[in-house]
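A quick write-up on the structure given underneath.
Every protein chain except one is present and positioned as in the full complex.
== chain A ==
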Amino acid sequence: MSTLAIDKAGPSRKVKYGSMSRDRTWALRWSYFFLVLFAIFFLTPPVYMLITSLKSSAEISAATNPWWVFHPTLSNYVELLTSNQFLRFFWNSSVVAIAVVIITMLISIPAAFALARMKFWGSATLATGVFLTYLIPDSLLFIPLFKMLAVFQDYTGITLLNRWYVLLFIYPTLTVPFCTWIMIGYFASIPKELDEAALIDGASWLQTLTRIFIPVALPGLIAATIFAFTVSWAQFLYPLVFTTSVDQFVLPVGITTTLIKGDVFNWGQIMTGALLGAAPPLVIYAFLMDYYIAGLTAGATKG
(Lines give C-alpha, C1' and ligand atoms only; values in the text may rest on other atoms or scores of the structure.)
Protein backbone atom coordinates (compact mmCIF):
# COMPACT_ATOMS: atom_id res chain seq x y z
CA MET A 1 0.00 0.00 0.00
CA SER A 2 2.54 2.49 1.16
CA THR A 3 4.98 1.84 -1.71
CA LEU A 4 2.12 2.33 -4.18
CA ALA A 5 1.33 5.71 -2.64
CA ILE A 6 4.94 6.77 -2.91
CA ASP A 7 5.10 5.71 -6.59
CA LYS A 8 2.06 7.82 -7.30
CA ALA A 9 3.41 10.82 -5.44
CA GLY A 10 6.67 10.81 -7.42
CA PRO A 11 5.53 11.80 -10.94
CA SER A 12 2.67 14.02 -9.73
CA ARG A 13 5.12 16.16 -7.78
CA LYS A 14 7.25 16.49 -10.92
CA VAL A 15 4.29 17.80 -12.93
CA LYS A 16 3.54 20.32 -10.21
CA TYR A 17 7.14 21.51 -10.28
CA GLY A 18 6.89 22.10 -14.05
CA SER A 19 3.68 24.05 -13.68
CA MET A 20 5.31 26.16 -10.98
CA SER A 21 8.06 27.19 -13.36
CA ARG A 22 5.41 27.99 -16.01
CA ASP A 23 3.69 30.16 -13.40
CA ARG A 24 6.97 31.89 -12.83
CA THR A 25 7.44 32.62 -16.53
CA TRP A 26 4.03 34.24 -16.70
CA ALA A 27 4.63 36.19 -13.50
CA LEU A 28 7.84 37.51 -15.00
CA ARG A 29 6.13 38.51 -18.26
CA TRP A 30 3.48 40.46 -16.36
CA SER A 31 6.13 42.05 -14.14
CA TYR A 32 8.07 43.23 -17.17
CA PHE A 33 4.92 44.54 -18.83
CA PHE A 34 3.96 46.67 -15.85
CA LEU A 35 7.51 47.75 -15.13
CA VAL A 36 7.89 49.02 -18.69
CA LEU A 37 4.52 50.79 -18.41
CA PHE A 38 5.68 52.36 -15.16
CA ALA A 39 9.02 53.43 -16.59
CA ILE A 40 7.34 55.12 -19.58
CA PHE A 41 4.87 56.90 -17.33
CA PHE A 42 7.51 58.25 -14.95
CA LEU A 43 10.29 58.94 -17.43
CA THR A 44 8.19 60.93 -19.90
CA PRO A 45 8.28 64.23 -17.95
CA PRO A 46 12.07 64.27 -17.43
CA VAL A 47 12.65 63.33 -21.07
CA TYR A 48 10.33 66.13 -22.15
CA MET A 49 12.23 68.49 -19.82
CA LEU A 50 15.53 67.45 -21.37
CA ILE A 51 14.20 67.96 -24.92
CA THR A 52 12.77 71.37 -24.10
CA SER A 53 15.92 72.47 -22.29
CA LEU A 54 17.90 71.91 -25.47
CA LYS A 55 15.66 74.21 -27.56
CA SER A 56 15.80 77.94 -28.10
CA SER A 57 12.82 80.05 -27.10
CA ALA A 58 11.94 80.50 -30.76
CA GLU A 59 11.84 76.77 -31.39
CA ILE A 60 9.74 76.16 -28.26
CA SER A 61 7.08 78.60 -29.38
CA ALA A 62 7.22 77.39 -33.03
CA ALA A 63 4.57 74.84 -34.05
CA THR A 64 7.03 71.97 -34.62
CA ASN A 65 7.04 68.47 -33.14
CA PRO A 66 7.51 69.08 -29.39
CA TRP A 67 9.21 65.64 -29.01
CA TRP A 68 12.11 66.42 -31.31
CA VAL A 69 14.96 68.97 -31.21
CA PHE A 70 15.65 70.39 -34.68
CA HIS A 71 18.29 72.96 -33.68
CA PRO A 72 19.86 71.77 -30.41
CA THR A 73 21.48 74.50 -28.32
CA LEU A 74 23.08 74.71 -24.89
CA SER A 75 22.24 78.40 -24.55
CA ASN A 76 19.79 77.76 -21.69
CA TYR A 77 22.45 75.90 -19.71
CA VAL A 78 25.09 78.54 -20.40
CA GLU A 79 22.75 81.35 -19.37
CA LEU A 80 21.67 79.72 -16.11
CA LEU A 81 25.10 78.50 -15.08
CA THR A 82 26.60 81.95 -15.66
CA SER A 83 23.75 83.74 -13.91
CA ASN A 84 24.75 84.80 -10.41
CA GLN A 85 21.13 84.65 -9.35
CA PHE A 86 20.67 81.02 -10.32
CA LEU A 87 23.97 80.05 -8.71
CA ARG A 88 22.81 81.87 -5.57
CA PHE A 89 19.61 79.76 -5.46
CA PHE A 90 21.69 76.64 -5.94
CA TRP A 91 24.04 77.66 -3.15
CA ASN A 92 21.14 78.50 -0.78
CA SER A 93 19.47 75.16 -1.52
CA SER A 94 22.70 73.23 -0.95
CA VAL A 95 23.52 74.92 2.34
CA VAL A 96 19.96 74.53 3.62
CA ALA A 97 19.65 70.89 2.58
CA ILE A 98 23.01 69.83 4.00
CA ALA A 99 22.50 71.76 7.23
CA VAL A 100 19.00 70.32 7.64
CA VAL A 101 20.34 66.78 7.12
CA ILE A 102 22.95 67.37 9.83
CA ILE A 103 20.46 68.97 12.23
CA THR A 104 17.94 66.19 11.60
CA MET A 105 20.49 63.45 12.24
CA LEU A 106 21.77 65.14 15.38
CA ILE A 107 18.22 65.18 16.76
CA SER A 108 16.73 62.01 15.28
CA ILE A 109 19.45 59.51 16.14
CA PRO A 110 19.66 60.22 19.88
CA ALA A 111 15.86 60.62 20.03
CA ALA A 112 15.28 57.28 18.29
CA PHE A 113 17.87 55.57 20.50
CA ALA A 114 16.24 56.91 23.64
CA LEU A 115 12.76 55.96 22.48
CA ALA A 116 13.77 52.51 21.24
CA ARG A 117 16.10 51.47 24.02
CA MET A 118 16.07 53.50 27.22
CA LYS A 119 12.72 52.36 28.55
CA PHE A 120 11.35 55.29 30.47
CA TRP A 121 7.90 56.31 31.56
CA GLY A 122 5.84 57.36 28.53
CA SER A 123 8.43 56.36 25.93
CA ALA A 124 5.96 54.27 23.92
CA THR A 125 3.39 57.09 23.84
CA LEU A 126 6.08 59.55 22.91
CA ALA A 127 7.21 57.34 20.01
CA THR A 128 3.65 57.28 18.65
CA GLY A 129 3.40 61.02 19.21
CA VAL A 130 6.51 61.59 17.13
CA PHE A 131 4.91 59.77 14.24
CA LEU A 132 1.58 61.61 14.63
CA THR A 133 3.31 64.99 14.24
CA TYR A 134 4.47 63.82 10.83
CA LEU A 135 0.85 63.41 9.77
CA ILE A 136 0.10 67.14 10.07
CA PRO A 137 0.42 68.58 6.54
CA ASP A 138 2.80 71.48 5.99
CA SER A 139 0.01 73.43 4.31
CA LEU A 140 -1.68 73.57 7.73
CA LEU A 141 1.46 74.07 9.76
CA PHE A 142 2.93 77.08 7.95
CA ILE A 143 0.39 79.60 9.28
CA PRO A 144 1.02 79.06 13.01
CA LEU A 145 4.73 78.68 12.29
CA PHE A 146 4.79 82.04 10.54
CA LYS A 147 2.88 83.60 13.42
CA MET A 148 5.31 82.12 15.94
CA LEU A 149 8.32 83.52 14.12
CA ALA A 150 6.65 86.92 13.79
CA VAL A 151 5.93 87.02 17.53
CA PHE A 152 9.49 85.86 18.22
CA GLN A 153 10.78 88.71 16.08
CA ASP A 154 8.57 91.25 17.85
CA TYR A 155 9.80 90.23 21.28
CA THR A 156 13.49 89.59 20.66
CA GLY A 157 14.20 91.80 17.68
CA ILE A 158 15.95 88.87 16.00
CA THR A 159 14.91 88.68 12.37
CA LEU A 160 14.35 85.20 11.06
CA LEU A 161 11.64 85.80 8.50
CA ASN A 162 12.89 86.40 4.98
CA ARG A 163 16.29 84.92 5.80
CA TRP A 164 17.36 81.65 4.14
CA TYR A 165 18.46 80.27 7.51
CA VAL A 166 14.89 80.43 8.85
CA LEU A 167 14.44 77.22 6.84
CA LEU A 168 16.91 75.47 9.16
CA PHE A 169 14.31 75.85 11.90
CA ILE A 170 11.31 75.05 9.72
CA TYR A 171 12.40 72.01 7.69
CA PRO A 172 13.22 69.82 10.71
CA THR A 173 9.50 69.88 11.61
CA LEU A 174 9.09 67.74 8.50
CA THR A 175 12.25 65.66 8.62
CA VAL A 176 12.81 64.95 12.32
CA PRO A 177 9.56 63.04 13.02
CA PHE A 178 9.88 60.79 9.99
CA CYS A 179 13.60 60.13 10.41
CA THR A 180 13.13 59.43 14.11
CA TRP A 181 10.39 56.99 13.24
CA ILE A 182 12.57 55.16 10.69
CA MET A 183 15.47 55.00 13.14
CA ILE A 184 13.26 53.71 15.95
CA GLY A 185 12.35 50.82 13.65
CA TYR A 186 15.97 50.10 12.79
CA PHE A 187 17.20 50.37 16.35
CA ALA A 188 14.36 48.16 17.59
CA SER A 189 15.48 45.42 15.17
CA ILE A 190 18.92 45.27 16.84
CA PRO A 191 18.89 42.42 19.37
CA LYS A 192 18.65 43.55 22.99
CA GLU A 193 21.64 41.38 23.90
CA LEU A 194 23.88 43.55 21.77
CA ASP A 195 23.48 46.61 23.97
CA GLU A 196 23.56 44.44 27.07
CA ALA A 197 26.87 42.99 25.89
CA ALA A 198 28.17 46.51 25.27
CA LEU A 199 26.91 47.60 28.69
CA ILE A 200 28.78 44.74 30.36
CA ASP A 201 31.86 45.44 28.23
CA GLY A 202 31.90 48.85 29.87
CA ALA A 203 30.28 51.08 27.26
CA SER A 204 28.23 54.10 28.32
CA TRP A 205 24.90 54.80 26.60
CA LEU A 206 26.62 57.27 24.31
CA GLN A 207 29.37 54.78 23.43
CA THR A 208 26.76 52.09 22.82
CA LEU A 209 25.04 54.48 20.42
CA THR A 210 28.12 55.65 18.55
CA ARG A 211 30.14 52.44 18.48
CA ILE A 212 27.44 49.78 18.18
CA PHE A 213 24.06 51.18 17.12
CA ILE A 214 25.09 53.68 14.48
CA PRO A 215 27.43 51.28 12.61
CA VAL A 216 24.94 48.41 12.83
CA ALA A 217 21.97 50.55 11.73
CA LEU A 218 23.90 52.32 8.96
CA PRO A 219 21.48 51.25 6.19
CA GLY A 220 18.63 52.83 8.15
CA LEU A 221 20.71 55.92 8.75
CA ILE A 222 21.38 56.26 5.04
CA ALA A 223 17.69 55.82 4.23
CA ALA A 224 16.88 58.57 6.72
CA THR A 225 19.62 60.81 5.28
CA ILE A 226 18.31 60.38 1.75
CA PHE A 227 14.81 61.19 2.94
CA ALA A 228 15.86 64.29 4.86
CA PHE A 229 17.92 65.58 1.93
CA THR A 230 15.17 64.99 -0.64
CA VAL A 231 12.52 66.64 1.51
CA SER A 232 14.70 69.70 2.15
CA TRP A 233 15.82 69.98 -1.45
CA ALA A 234 12.33 69.72 -2.95
CA GLN A 235 10.39 71.70 -0.34
CA PHE A 236 8.42 74.47 -2.05
CA LEU A 237 5.70 75.80 0.26
CA TYR A 238 7.82 76.80 3.26
CA PRO A 239 10.51 78.75 1.33
CA LEU A 240 7.75 80.42 -0.69
CA VAL A 241 6.10 81.61 2.52
CA PHE A 242 9.12 82.38 4.70
CA THR A 243 11.44 84.05 2.17
CA THR A 244 10.48 86.98 -0.03
CA SER A 245 13.74 88.55 -1.22
CA VAL A 246 15.30 87.10 -4.34
CA ASP A 247 18.74 86.66 -2.74
CA GLN A 248 17.23 84.49 0.03
CA PHE A 249 15.44 82.10 -2.35
CA VAL A 250 16.17 78.42 -2.66
CA LEU A 251 16.07 76.66 -6.02
CA PRO A 252 12.40 75.61 -6.42
CA VAL A 253 11.07 79.03 -5.43
CA GLY A 254 13.80 80.87 -7.33
CA ILE A 255 13.08 79.06 -10.60
CA THR A 256 9.34 79.61 -10.50
CA THR A 257 9.44 83.25 -9.36
CA THR A 258 12.31 84.64 -11.42
CA LEU A 259 11.82 82.70 -14.64
CA ILE A 260 8.11 83.42 -14.84
CA LYS A 261 7.67 87.14 -15.42
CA GLY A 262 4.01 88.07 -15.35
CA ASP A 263 2.45 85.82 -17.96
CA VAL A 264 5.73 85.25 -19.78
CA PHE A 265 7.06 81.74 -19.16
CA ASN A 266 10.69 81.24 -20.03
CA TRP A 267 10.10 77.53 -20.65
CA GLY A 268 13.58 76.67 -21.87
CA GLN A 269 15.24 78.02 -18.73
CA ILE A 270 12.51 76.68 -16.41
CA MET A 271 13.08 73.19 -17.77
CA THR A 272 16.87 73.59 -17.62
CA GLY A 273 16.70 74.88 -14.05
CA ALA A 274 14.41 72.03 -12.99
CA LEU A 275 16.70 69.49 -14.63
CA LEU A 276 19.80 70.96 -12.96
CA GLY A 277 17.91 71.09 -9.68
CA ALA A 278 17.00 67.41 -9.96
CA ALA A 279 20.64 66.43 -10.45
CA PRO A 280 21.95 66.50 -6.83
CA PRO A 281 19.30 64.14 -5.39
CA LEU A 282 19.89 61.86 -8.37
CA VAL A 283 23.63 61.78 -7.70
CA ILE A 284 23.05 61.13 -4.00
CA TYR A 285 20.64 58.31 -4.74
CA ALA A 286 23.01 56.77 -7.24
CA PHE A 287 25.92 56.98 -4.86
CA LEU A 288 24.24 55.99 -1.60
CA MET A 289 21.82 53.42 -3.04
CA ASP A 290 24.63 50.93 -3.72
CA TYR A 291 25.85 51.36 -0.19
CA TYR A 292 22.31 51.16 1.14
CA ILE A 293 21.59 47.87 -0.62
CA ALA A 294 25.00 46.46 0.35
CA GLY A 295 24.17 47.27 3.96
CA LEU A 296 20.77 45.64 3.68
CA THR A 297 22.08 42.36 2.31
CA ALA A 298 24.90 42.24 4.87
CA GLY A 299 22.28 42.55 7.61
CA ALA A 300 20.14 39.84 6.04
CA THR A 301 22.83 37.18 6.23
CA LYS A 302 23.90 38.08 9.73
CA GLY A 303 21.70 35.27 11.00
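Everything below uses one rule, namely that contacts are C-beta pairs under 8 Å (C-beta built on N, C-alpha and C of every residue); 3 or more make two chains touch, one makes a residue touch a chain; residues count from 1.
Heads up, the rule we're going with is that contacts and distances are computed from a predicted model.
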item	value
Hidden chain of the complex, named as in its UniProt record, picked from "Acyl carrier protein", "Dihydroxyacetone kinase subunit DhaK", "Sugar ABC transporter ATP-binding protein" or "Acetolactate synthase"	"Sugar ABC transporter ATP-binding protein"
Selected from A:L35, A:L74, A:L106 or A:A197 as touching the chain missing from the view	A:A197
Where the unshown chain meets chain A, residue by residue	191, 193-194, 196-203, 207, 211-212, 215-216, 218, 298-299, 301-303
